[in-house]
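For this depiction, one protein chain was excluded, whereas all remaining protein chains were kept in their positions.
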Amino acid sequence: MGSRKAWAAAAALLGALPLLFDSVLSVGILNQMLIAVLFALSYNTLLGQGGLLSFGHAVYFGLGGYVAAHALRLTELGSIGMPLVLLPLAGAAGGLLAALLLGSVSTRRGGTAFTMISLGLGELLAAAALILVAFFGGEAGISGDRTAGPALLGVNFARETQVYYHAAVWVFLGALCLAAFRQTPAGRLAMAVRDNPLRAQCLGYSAARVRLLCFLVAGTFAGLAGALFAIHNEIITSQALGTANAGQVLLMCFLGGTGYFLGPVLGAVLLTLCSALLSDYTTLSTLYLGLLFVGCVMFLPEGLGGLLVQLHARWRHGRLGSLARPLARCALPTAALLLSGVLLLELAAREGEVLHVAGLALQAANVWSWLGLAGFGAVASLLLRRELPALQAAWQQTGAAHISQGRP
Amino acid sequence: MADALLFATLNGLVTGLLLFMLASGVTLIFSMMGVLNFAHASFYMLGAYFAFSLSQHLGFWPALLLAPLLTGVLGALVERYGLRQVHRHGAVAELVFTFGLAFLIEELVQLFWGRATQDFRVPALLDFPLFTLFGQDFPAWRAFMLLLSLGIFAGLYAGLTRTRYGLILRAAITHPQTVANLGHNVPRIFMLAFGVGTALAGLAGVIAGPVLGTWPGMAASLGSLVFVIVVIGGLGSLTGAFVAALLIGLLQSWAIASSVGMADVLALLGVSFPPDHPLRDLWRLTLPQVAPLLPYVLLVLMLLLRPAGLAGNRED
Partner (left out) sequence: MSLLRLEQVSKQFGRTRVLHAVDLAIEPGECHAIIGPNGAGKSTLFHLISGLLRPDSGQIAFEGKPIHGLPSEQIARRGIARSFQISQLFTRLSVFENLRCALLWPMGYGCSLRHLLGREKALNARADALLDELGLQALRDVPAGELAYAAQRALELGLAIAGDARLILLDEPVAGMSHSEAAQALALIRRVTAERTLLLVEHDMSVVFELADRITVLARGEVIATDTPARIRTNARVQEVYLGTGAGGQSDA
């Protein structure tokens, strides 16, 4: 079976990654990536599979994390002796419990109503977290020492790679479960309810019940991811369950493509990499991510994953060649346009500093720097406008050919 | 006690009307295009920032006029070149687009104006206490806010019910296809309505900026509250949004002014808890403390008891 090979390859990759990137810093980034992947997969169970757009999914991630952090702290204090490898289960249980409590209120209706309730509950929990200091720890959050628990087979999780492999096993299992959920009757019915709740009801399925089930699964695995987050950072604060974190996971799913199981994985990996690497070079990394997000929603509704699938389909039918020429003609003006946009923004962000690019010294105080960049961008966009129709036409054409070939 | 109640009520009214200025735009846009505009409060923020920058060059009063106009034009452009493009990808994509836009506007505001609170002040002309009661001042600016927002509603109401444009707009809300068949340019009507809605938000920003603070978080601080109002009022109902906005404005203001806490309730019941009780935070809660939570609690209660909202009849 093909999918079995794919899972084996994924496991091998997970095992090999820290050997290839073995600095403490890169293992830390890999760890963040793993957590983001599971969180995004759980979120896409709601969004892509169940058609439920939530702005409060971070609540379940955060609560799972808090449960795990409390367990860590209690273990450190010696009140309980919970081995670290079981903490994710506690987090998952926390996520499930929270989803059960809040989901029974919020999944009665789908669509916009669900979205609004998820936002309201998210804000409520985030605000409550600042008030209920005993559980949420106020501004300082809850912290614990992951090495305090009983060591298993001599592994005490003092080293970053040990934490990585621990997380990798859990994320792999979680992804496996979520993939399997798509193949179960309940998981498939979630897609059916997403497409047409009225029809699902007239076939004997309660749309609210199916939505709740989907919600519970998503909440459980978000809690699991949250626990891994708490273990990795050894601290969790109320930021983890805020709307900013919820927005982040939405961005990951849209970037990667909500229509594919692997879409969120792609989005999570890319976004974690971007935020980790971009912040070294610019203070505007969040602005760029926002631009990327909006651009993605506008021009790539199926996400990067959708783009890759489309490209793959064209490649399989040997039609990628006819795209190469128009693509090449668009590449230069696109790159120039992006460059001028980035430089304009950077210039705006650095008052008083001098920006050295290709032998030119750009300065915010100098009008000619602005005008020159704007002119450069304008020329690039004019060129792009001239070349773009050819690319669009070629794209349509190759796509149509592939469809007619696929359907006799 | 009476003085505190009076001032709390007046302040609550001001906040409520301000919230309705935003909620009315969201409601208008939602009933027309079926899009909940998450970025609406961001236009409110832009209004405040535009007014701040303009007032430094032109003085406050021209800015009061120009900033909302600028915001409205920007809103119309966003509809024309952003939302209309995304519309083809479905409702979820539209919602997500406006969410991304809100994020983006906040980042841009930080880029151009920085993270600090701007020194946007009430114009000298209105910077005096209007009346003093029980030793407390009521600023003239708040009275101006109250009057201006009431004036705007009167104008909006008259415009929607009495003018030709208002008539076409109301028809386009419920029957866009029919209106298009009658030869009206529905996309342009949508664009205009979006522009008017965002201009209103901008105006709200101009008058709120000097009192509530002009800072990058001002959109987020009001944004979700506006949504709570729209949902409590019943998605798509202007009257419902009006009632809900006043309700929430008053409720929060009263809660902040009060000094009642759980401790008082417990004392009344004769119950006491040890100070190191695990739920100690719950027993020590005071009403001013939970004031920011009240709207959300109200939202959840509403959805449990009356899912369609105060005046809603929409089912989805």
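By written order: A and B. Residues from 1 in each chain.
Here is the rule we go by: a contact is a pair of C-beta atoms (placed from the backbone, for glycine too) under 8 Å apart; a residue touches a chain by one contact, two chains touch by 3 or more.
From a predicted model like this one, the values you see are computed outputs, not experimental measurements.
Enquirer: The chain left out here touches which displayed chains?
Expert: A
Enquirer: May I ask which residue of A:N196, A:T283, A:N366 or A:Q392 touches the chain that does not appear here?
Expert: A:N196
Enquirer: Of the residues listed, A:S104, A:S143 or A:S206, which one is in contact with the missing chain?
Expert: Of these options, the touching residue for the absent chain is A:S206.
Enquirer: In the whole complex, not just what's shown, which of A:A186, A:L300, A:L327 or A:A364 touches the removed chain?
Expert: For the chain that is not drawn, the touching residue is A:A186.
Enquirer: Which chain A residues touch the hidden chain?
Expert: These residues touch the chain not displayed: 180-181, 183-189, 191-192, 194-196, 198-207, 209-210, 213, 259, 407-408.
As a working rule, only the chains that are shown with their structure count from here on.
Enquirer: Mind listing the chain B positions that touch chain A in their complex?
Expert: On the chain B side, the touching residues are 36, 82, 85-86, 89-93, 95-97, 99-101, 103-104, 107-108, 111-112, 224, 227-228, 230-231, 235, 278-282, 285, 289-290, 292-293, 296-297, 299-300, 303-304, 307, 316.
Enquirer: With touch defined as at the start, can you tell me which chain A residues reach chain B in the complex?
Expert: Residues in contact with chain B: 47, 51, 53, 55, 105-106, 108-113, 115-117, 119-121, 123-124, 127-128, 131-135, 243, 247, 250-251, 254, 284, 286-287, 290-291, 293-294, 297-298, 301, 345, 348-349.
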